[in-house]
Structure formats: structure tokens, C-alpha cells
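Note that one protein chain is taken out, while the other chains of the complex remain in position.
A and B label the chains in the order they appear, each numbered from 1.
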Amino acid sequence: MPVVLTVDPRSGVPIYQQIVEQVKRSTALGVLQSGEQLPTVKQLALDLTINPNTVARAYRDLERDGVIETSPGRGSFVKGDGDAASTRAAASDVTRRAFEGAVREAKSMGLLRADIDRVVDTVLDRWFPEER
Amino acid sequence: MNITVSHLSKKYGSLAAVDDLSVEIPAGTIFGLLGPNGAGKTTAFKCMLGLARGSSGGVTFGGKALAPPLFESIAYVPERDVLYDWMRVSELVEMNRRAFARFKADRAFELLATFGIDTRKRARALSKGMKTAVAAAIAFARHADLLVLDEPTSGLDPVNQRHVLNLMVNEAARGATVLFSSHQIGPVERAAERIAVLDRGRLVLEGGIDDLKSGRKIVEAIFPNESYSLDGIAGDPRVGRIDRSGRIVRVMALDAPSEIVQKLEAAGGTGVRIIDLNLEDIFLYAVAPASATADVVEGS
Partner (left out) sequence: MVYVEWLRVRNCLRILAIVFGVLFLGAAITRVAVNAQMDQTQAWVAREIVKPGARVSHERLSDGATRTTVDVPSDGDHIVIVDRGWHGKAITISGPGITNDRNANVQIGSVRVHAVRSTPQGGSIEVETDEAVSARVLLLFSSFVALIVGTFLAGPLAKENGNHLEIAWTKPIGRERLALGLFAVDAVGMLAGMAMTVVFLVISTALFELPRIVVDSQTLAVLALSVFMPFAWYALLTAASA
């Protein structure tokens, strides 16, 4: 696998979640191509010096989310037919997570939906000027 | 090999070194036993392995009570003074080869070489860290079903420390159960799947590290003025503790932090945010006397 996963065990984010997010991000960015093989649970555990069960848990979550598929005896592979749709789905997922954090914070500061809507529009206008 | 510890106790006079410890260690996990110095980690290991006289309670290994033949598949490495100072490293390997049918001398020499240890040396000529490494290398060559390692990374440089952790991962990947203790958070946070925290002989926290990290969060809220009520929150069993500092409230959520967020918002809190806790924070909250941490929070 060309992608080098890294984990920060000292973070408050669970390690399995770090792996899940990194693999999702890598597939969204196309760094991980569909059909590409992921390292075995043991190999990744040794590479990162983390518990094999933690890696296995991350792989289970990724499989449940439809990002990878595992066939016994062969290993784990990035799912998808290589079409744009699946890549977009993964990208949307990553974006939504980032967005959710921002919206939660905004709401807790007392902004209303209409206020947040306006903020989003401003940001979108800046990044997609041609679609204004 | 799973381990079931039930109501394990060991008293020195009136002082309980291990106080009614019950814990289940599932097979194939790397289980970290954390605790401040003198928390009873070493004593707990000794009690489990039948090495402490006068302990009460029960321990089973893979459903079986401890008996000498079981030690074929249990590798125990005490914290220090493991090696006979007057023996050569190669003789120590030979000693293990004779004592354990499953011991692989080749593997031991291979591991010793990767640790950079001259096997012709006598144990007394080795540094503290090297002695730890020798004991570890020999244990990892045992091909055991259960490894009980007391402070396996103490005194090791970062490279060899990582090496030992990697060997633990390797054992777990093979299906073995690894139970190890540490007073340092780092190695446990990295390699362990589950932890138990001992404090003054008592089990104060137990669970999967990732589950603890997902569940345990600090939820912070700011209230518009100091007259606010936390009635619905203070009584919630998922709330560990509440620290107030003027208009700022920090709530330790033991589980389901998003629901605590909702409750705080309902109570009129603004700027509610979730602060992640790493294992060190969780550990400190578990072992520090409540007042001590509260003081720190109040003072900040």
C-alpha cells in the first residue's frame, strides 16, 4: 500500500477511529485506489506498533461502512468499481464530519440556522465563484 | 488463554496491597495494568501466579486453576533481579531450553542479537536496560499462550522499548494473551487494547482504551451568569464529576457525551464543546483524589 497510515496513540481520538478516518480520506483523495489491497491486520499492527484487535476493529468498521471488503484468506481490498460515485460518497462523508463539528460549535454559540446558512453561503461563494 | 481473576486480595498486616480485585482478561488481548508506583501491580501479578503467600480469591487460566504444568504455557517476567548475575546469557538461554519444552533457543538468540546483546557476557556485566531486554527476549522465545510482563519497558531506550512493544504485538497477533504492567502511560496507550487501573490496591478503572476514549470526554459549557442550575446533570450516572469555575462548567462524561451536551444546552449553557481526553487524562482522573483535581480546575 502506497499510503503510509500514521496514528497518534496519545490523542484523545480512539486509534481505530484514526485509522478509519485516514483510510476514508485516502480513498476520497484517490490515494487509495479501488481494488487496492490493504496490509494484513498483523502487518499493520506491527508497522504501527498497535494492538492487532484495534486494527481488526478499524477494518470491521470500514467494511461495515462499505469502504473495504475482506475475503477470508485473501485479505482486505478497497471497495468500489473505481467509478466517481463511490469516491464522491467517501469524500462527502469526510466533508460532512468536518462540517458537523463547525455547525455544532456555531449552534452552541447561539447562531440560528439562518445565520449559519449565510456563513456557509459566503464560504461557498468564495470557493466556487463560477457557480454564484 | 483468558484469565479470570475473582476477588483477589492480599494483605500485609492491616494494609491491603491488593484489595478485592476482579477482572476478566480475554484471550488474545494485550492487557495493560496501569497504576502509580506502589499501587499493587507487582503484588497482583504475584497473587495471580501463586507466588504470594496468604492471598485470597481465585484465578483461572483458560478455565483451569493454576498447576505446575500450566507454567509450560505461561511466561512470567518479574520486574527486576530476574537473571542470575553469575550466569552467562547463553547459559540463561540453556536454562530455559531445558525447563520449557516449547522454548525456541534459536528464536531467543535471534532476538538477543536484535537487541544487540553479547550472549557470552555474564548477566552482571549488563546494564539495567540490557537485563530487561534479555529477560524479555527469553520470554518472547517461550512461544507461550500467556505472557505476564512486569514493567517490560522500564529502563529501555526508545528504540528497544518500541522493539519490545512490537514483540508484544507479534505475540498477540499469534493469538497469545499479553498481560503487562507499566507506570508509564505511553507504552500502554500505544500497544494495549484493554487496561485496568489500580490505585492503592483497588481497581479504579477497567475497559478498552478506545472505548474509554470514545466515552470519556470533558464537556465544557459557559453560562451567561452564575445563577444556573445543573440539577438534571449532577444526578446523571453518566456524569463522573462536575468542576465549576465561575460561569464555566466542565463536566466529565463517562459515556454518551453528546447527550450531556444536549443537557447542558437545555440548561442554558452556550459555547458547549467536547474536549477529548487521552489516556493520561483518563488515568489521572481515575487515580487522583477528587479534591486534588478539583483544586487544579478551580485554580485555573
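Heads up, the rule we're going with is that contacts are C-beta pairs under 8 Å (C-beta built on N, C-alpha and C of every residue); 3 or more make two chains touch, one makes a residue touch a chain.
Note that the coordinates shown come from a computational prediction; the quantities given were computed from them, not determined experimentally.
Enquirer: Among the chains present, which touch the one that was left out?
Expert: Result for the missing chain's touching partners among shown chains: B.
Enquirer: Can you say which of B:L70, B:I222 or B:L284 touches the chain missing from this structure?
Expert: Candidates B:L70, B:I222 or B:L284; residue touching the omitted chain: B:L70.
Enquirer: Which residue among B:G50, B:G186 or B:G240 touches the omitted chain?
Expert: Once the missing chain is taken into account, the touching residue is B:G50.
Enquirer: Tell me which residue among B:A16, B:M87, B:L254 or B:A267 touches the hidden chain in the full complex.
Expert: Only one listed residue reaches the unshown chain, and that is B:M87.
Enquirer: Since one chain isn't shown, list which residues of subunit B touch it in the complete complex.
Expert: 46, 49-51, 68-72, 74, 76, 78-82, 84, 86-87, 91, 94-95, 98-101
Quick note on the criterion: only the chains that are shown with their structure count from here on.
Enquirer: Take the average of all CA coordinates in subunit A, do the same for subunit B, and state the distance between these two points in whole angstrom.
Expert: 30
Enquirer: Which stretch or stretches of subunit A touch subunit B in the complex?
Expert: Against subunit B, subunit A makes touches at 9-17, 41-42, 45-46, 49-54, 57, 104-105, 108-110.
Enquirer: Per the contact definition, I'd like the list of subunit B residues that touch subunit A in the complex.
Expert: Where subunit B meets subunit A, its residues are 28-30, 162, 165-166, 169-170, 172-173, 186, 189-193, 209-211, 213-214, 217, 221, 261, 265, 269-273, 275-281.
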